[in-house]
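Below: one structure, written as structure tokens.
Every protein chain but one is kept in place in this view of the complex.
By letter and in written order, the chains are A and B; residue numbering begins at 1 in each of them.
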Amino acid sequence: MLKKTTFTFVMLASALGVVAAEAAWKPERPIEFVVTSGAGGGTDNIARTIQAAIQKNKLTDANIIVTNKGGGSGAEGFVYSAMAKGDPYKFTFGTNNEYLLPYVAKLGFKSTDLVPVAAMALDEFLIWVHKDSPYKDAKSFIEAAKANPESIKFGGSQSKDTDQTLVSIISEATGAKFTYIPFKSGGEAAVQLAGAHIDANVNNPNENIGQFKAGMVRPLCVFSPKRMAKGPKVSGDMAWSDIPTCKEAGIPVETYQMPRTQWLPAGVPEDAVKWYIDLLAKVRQTEEWKQYIERTSQTEVFMSPSELAKFAKDEEAKTVAVFKREGWLAQ
Amino acid sequence: MPRSAGLTRFAMELVVAGATGLIGAVVVAGAREFGTGWGVAGPEPGYFPFYIGILIVIGSLGTIVATLVRRQREQRIFLDAEQARRVAIFCGPMLAFVIVASTLGLYVATALYLFGVMRWQGGYKTGFATVVAVGTAVGFYFIFDVWFQVPLLKGPILNWLGIY
Partner (left out) sequence: MGNFGNLMDGFVIALSGYHVALMVAGVLMGILVGVLPGLGAPNGVSLLLPLTFTMDPVSAIILLTSMYWGALFGGSTTSILFNIPGEPSSVATTFDGYPMAKKGEAGRALTLAFLSAATGALFGVVVITALSGWVAEFALKFSSPEYFAVYFLTFASFIGMGSASPFKTLVSMMLGFAFATVGMDTVSGSLRLTFGFTDLIKGISFLVAVIGLFGIGELIVTMEEGLRFEGIRAKVTPRDVLHTIARMPRHWVTLLRSCIVGSWMGITPGGPTAASFMSYGLAKRFSRRKEGFGSGEPAGVVAPEAADHSAGTCAILPMMALGVPGSATAAVMMGGLMIWGLNPGPMLFIERPDFVWGLIASMYLGNVVAVVLVLSTVPLFAAILRIPLAIIGPVIVIVCFIGAYTVASSTTDLWFVLAFGVAGYAFKKLDYPIAPLVLAMVLGDKAEGAFQQSMIMSKGGLGIFFSNGLVSTIMALALLLLFWPLAGMLVSRLRRHGM
């Protein structure tokens, strides 16, 4: 395959007599978007939005296929890409699970098996409670948990994953003890909260927006250094920007955000990474992307590979400490 | 009663029950890696697999005992020579198909397998078998890879031909 590509390329270059720098790598076969979550999950949504943006605006001639490989909290997809070493057609979508998963279980891939391409958004985390909950703010919520340890049931998506890590960080920072109940997805945790079967969850805005709009759940605070972007009223007279940050509200946890990341198998040509970055830069200008960011209330970013690598490293250091404390590290 | 050639049901019962018992033992061993008790917050991760494995072993032992008790009635033939031949004729090419599919890709395997069965087991003429076999493989390529965009394993031969 490589031989043929090179061969065609040499032919083309000699025929034209020039080698344009930006045309150094170009897809010649369908690109596979490897999604490390099941259909309908957050990672699936961003991948399909980007697919739609590319196809509708014809940003590349290459065909794009989306494949869902969400088994083992996404490990299935990462292993799949890691095994396709040097294959620039396996464009892989994940979150922070790419570099955190290998710590909690022996999964058959290392975080270095993939190289970072970009992170395009940061998803926020909020503390949500039921509409009839007695806790009006984060402070009284934490006080109640302290007064009655393990009486508050915190729901979340999966086990030893972002949600449970955040709950553990809250416990550590405040000294309050909670009971964590893992569900299959954030969507399930949202419905369980709306039905008042659990007391709180730490869902992303997008996972709870339906219930929030209907006034069935109430946000207490957001784990972000500053309040969320201003916008129209979402629920009653409340807009996203009316939600206090958790630090303001008295929980000493400044930031907890989840990056929506993109990766390629290790060993791909430098130019291929560049081609994808250019493609994503074009995606950011599309109407579809802007609507996606607005609809899901995420914070838009555009990390370069080195920025993402640094972000990952910082987060790894912080999170591994939590894993160690909870005894989740895989031997 | 003279025993005709072949595998008896008695032997087969024991083999299958032995195999399921073995799986049960493996499950028990796998479950022991985790806690198998009933913790503060309900069952530990190994709790269910552990007892499931034990129940498989018990069920398998039960079948073995029942088979031994009814030994006389279990002397019927499970598989005679003719049947074994038929099964082998069917399963042999299927095994070859799986080996070829995992090395040379599903499309190549499809064409080869269909051609082989039609030509040597169905007795079709070489030309007709080739047309049907290659036609089916190409048809599958269009249905799966082109129309429904479900990529199947292509393998080195198709890659060499420029089909990814």
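As a convention for this text, a contact is a pair of C-beta atoms (placed from the backbone, for glycine too) under 8 Å apart; a residue touches a chain by one contact, two chains touch by 3 or more.
Just so it is clear, the structure is predicted and the values come from calculations on it, not from any experiment.
S.K.: Specify the residue from the set A:Ala190, A:Met228 or A:Ile243 that touches the hidden chain.
M.R.: Touching the chain that is not displayed is residue A:Ala190.
S.K.: Could I get the residues of subunit B that touch the absent chain, sorted low to high?
M.R.: These residues of subunit B touch the chain that is not shown: 9, 12-13, 16-17, 20, 23-24, 26-27, 30-31, 33-34, 38-46, 48-49, 52-53, 55-56, 58-60, 62-63, 66, 78-79, 82-83, 86-87, 89-91, 93-95, 97-98, 101-102, 106, 110, 113-114, 117-118, 121-124, 132, 136, 140, 143-144, 147-153.
S.K.: Name every residue on subunit A in touch with the hidden partner chain.
M.R.: Interface residues of subunit A facing the absent chain: 38-40, 44-45, 48-49, 51-52, 55-56, 66-67, 69, 71-73, 75-76, 79-80, 104-108, 153, 158-161, 164, 179-184, 187-188, 190-192, 194-195, 197-198, 209-211, 213-214, 216, 288, 291, 295, 328.
The rule is simple: only the chains that are shown with their structure count from here on.
S.K.: On a C-alpha centroid basis, what's the spacing between subunit A and subunit B, in Å?
M.R.: About 39 Å separates the centre of subunit A from that of subunit B.
S.K.: Quick one: in the complex, what on subunit B touches subunit A?
M.R.: Subunit B reaches subunit A through residues 41, 149, 151, 159-160, 162, 164.
S.K.: Considering only the defined contacts, which subunit A positions touch subunit B in the complex?
M.R.: 1, 4, 29-30, 32, 63, 65, 67, 89, 179
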